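Rest of the complex left out; these chains stay put.
As written, the chains take the letters A, B and C, and residue 1 is the first residue of each chain.
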């Protein structure tokens, strides 16, 4: 152990009901470094981190923190000893405010009686958020925040603990570039003060921007630790996946666009977005880009009947329709994959098979009865087509890795054979291999004549997949770009478009 | 087999007789008293009692009797939950050739024997007392037991019979206190708000409620102006009568009901002649005679 | 409704085995058999055909109610009004069941109709208002009790025809009708839950209402269906009870809701919805019935019965959960 080693893990093993999630894993973290932990979905990264923070107990192995054994600690102890964590699942108490969440478990400030001093907590949280450059009200209950805002609160909570090691498990999965930049600035400041960061992300470019060292896990096993400078993207992917990956995006083959499937005209929802007009044709991918909070998700929700619109109209195949509920939308052939996978995507207590066939169950049943065999066949076939990694069609979806869960959600919608598919952040939190597969799928369905709307905060994805790109800023449409007009710079420019011109934007 | 064993028992033989007992509710003091008397008597006679609590559910009671039949008991004593609903139990026991004795209250199907008193009569006694005290004129409120239960229905019936005889006795209000002292107390408090000094008398279907009414009246300083009468003569009520807070209660003889029930059951089990109907009279308890009812 | 960005893994893993493998509930089954063995050893009267038949008969009413409430709980709801529905439907059926008035089908149909209407009303209020099912059905529980008393004028409705009394009190080829009906209901409910689209939707709605909605499931319709089904089953229970005790009792069924819900939860149905099986519920109901019968057979004093009953029920579920336990 060299003098600047702060945390060391050796021979760590963890088994979940017979399945080895971690197998003899090692990890060495030095003061002031950004140490990236890489691996595919389900490689065991989060499990390892949960063991470090004391949420899970390992079957065997040792953890040394500042030279002392850490294995016996519970979460409270570990937090006090100076390790904190940004959780992948965003562990928040919805009813409590931002400030209350940030200081949860550390409120003891008012002396012996342990009286709560919420005013002070709010002030402290406010100061902290301001210092981070985040505009979130500290007295707002967390349940009203968007996913991205919650992620910023998670970050604030982790750094407010004055920890010497901060674990960041996919801290940017819900963030757009501007917030990512904020986080990176904060990470820079922290590392200068000697804080070590363990950084987990599926966004490759982030790794190469900030990581000093990279450790790779694969199937719960330790693979390698390398200085980031010695790695290039292909080598890293090869370490993670165990083979070389072909190109991420499918080659655009100029699918001929068909009839106009969906067109919206002057769509608005009071206080959220206004004057949105666009159309999507069969076999076309329309990308929607914008900063966090630009209103992209809200447009999707409105079209799918989850929120009421206050003006404008929606046409499907040229016919004006009124959509009040998801059933209406589905009846019109619309499918929607939400950005909130856990909230709106799948049923955790159900098997892969049941989840896949849920939206199309009527097709696999005669009268009230489900045709068991056909349902199973259909599900198995879809699992094959999507390349879902699971022990079988009867495995519970909760047990799948994030990427595979996402594939199940997409599969569920595809089996309903939508003519129009809305994908909101389809690759959030998904590893690079699975991403490539999802892109391949999108392309495939595009070729079959499905009209696709893809909302994404990842510009490479938008640029790589879309035929046309609509850019939003503050609930207004700022431009519509064709594939060859679009570049990162143009999109960013339109996305940052401020309220200077209040008139109708877009065309 | 079983029948021979009972014959042996009849001949003072080796095997103990077994009597199955199902009681309306072991959470009701009066019923517990009846049962305790039965247990005492059974002990003295050297018979085994199997006691179960029907918890006021006739369904449960029917099931318990079925179970007794399956166990081949020598006789069954039933304290019925319900006139009609407990009747299938009687039918079943008789069909199985097991004598069944109803204690305390009746069923519509005639059992082998009945030991008890007529609930309607107890209410008549209580109401009559009120009527006479008030000189046949005044306002009465009535606290019912749990609505729909046999005792409530019969006690209401008895009270109404008397009310009909006294046209100047007005039933001001009636409501259920669910046999419960606390509920009755709240109810009385609310009535005092509504009617205040208009109320001349309270008739409560049981002592628990009567005592609740007394408490509420005392708190409101109205007790001296209102007559309270209830039924059962539980020890608390006797004390209250002695103190003069409860004006009267109606004594139902638990001791006799219990011991007579066992006696009859044993005779029936031994195939001896027995009384088909043993009626044990009620007695009105007032300050005048309360001393004779108070146990030392 | 609470969210739960993070249902704990544990929660999932326990219900997983039971649900997906379908047979499940080995732990509970083991506890149940253990109790049966203990009782057979303690008293020779327990393990006789006649006694077992009595147990099943006694359990049947509670089991029917428990089946109904299992549907409701699987969708994440609750129904406290089942006890009152028993009373209402019983009184309604009895009112049409006097000898020489209507053919026996009439009281049956009227009772069922009353239950279905009552259940549908529950479902309507639950789906149309934001009021938690606990409050809605607590309200209709009180309303129902009042209705039963009003309809019957506070008095038991008796003098019922023999053919009506046969429904719940008769025997066919030596087997009590109650047992036969219980088996039929059990099989039907199992089929609804496991083999039909509606059953699948129930799990989906209870498992994640939003995701169910996003899959195009008409959540409101599913909820309407379960409350109505529950009302129908409560009506069946009410009619059978009435027929068995040959009287329509306005205060029948008081407290039945707790027993039925207990049977469902002992049987592994999670109060937060999304999991549960009819087999589990049936075992739960049988467990309660066996304990109560056994304690009666052993002549345990009434007060101690309650203590022992409570201990055994907790014990059985502890045993069950130990069996299904995964590491934390």
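What we mean here is this: a residue touches a chain if its C-beta (ideal position, glycine included) is under 8 Å from a C-beta of that chain, and two chains touch if they have at least 3 such contacts.
Source: prediction; values computed, not measured.
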Whole assembly, copy number of each distinct chain: A x1, B x1, C x2
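Note that in this section only the chains that are shown with their structure count from here on.
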Other chains in touch with both chain A and chain C: none
From chain A, the most remote chain by mean C-alpha position: B
Euclidean distance of C-alpha centroids - chain A vs chain C, Å: 42
Euclidean distance of C-alpha centroids - chain B vs chain C, Å: 33
Chain A-facing residues of chain C, complex: 2-3, 5-7, 9, 12-13, 15-16, 19-20, 195-198, 200-201, 203-204, 207-208, 210-218, 274-275, 326-327
In the complex, chain A residues that touch chain C: 16-17, 89-92, 94, 143, 304, 306, 325-327, 330-331, 336, 338, 342-351, 354, 358-359, 361-362, 365, 368-370, 372, 394, 396, 398-399, 412, 416
Residue ranges of chain B touching chain C (in the complex, touch as defined): 23, 26, 50-53, 58-59, 62-64, 66-67, 70-71, 82-88, 108, 146-149, 153
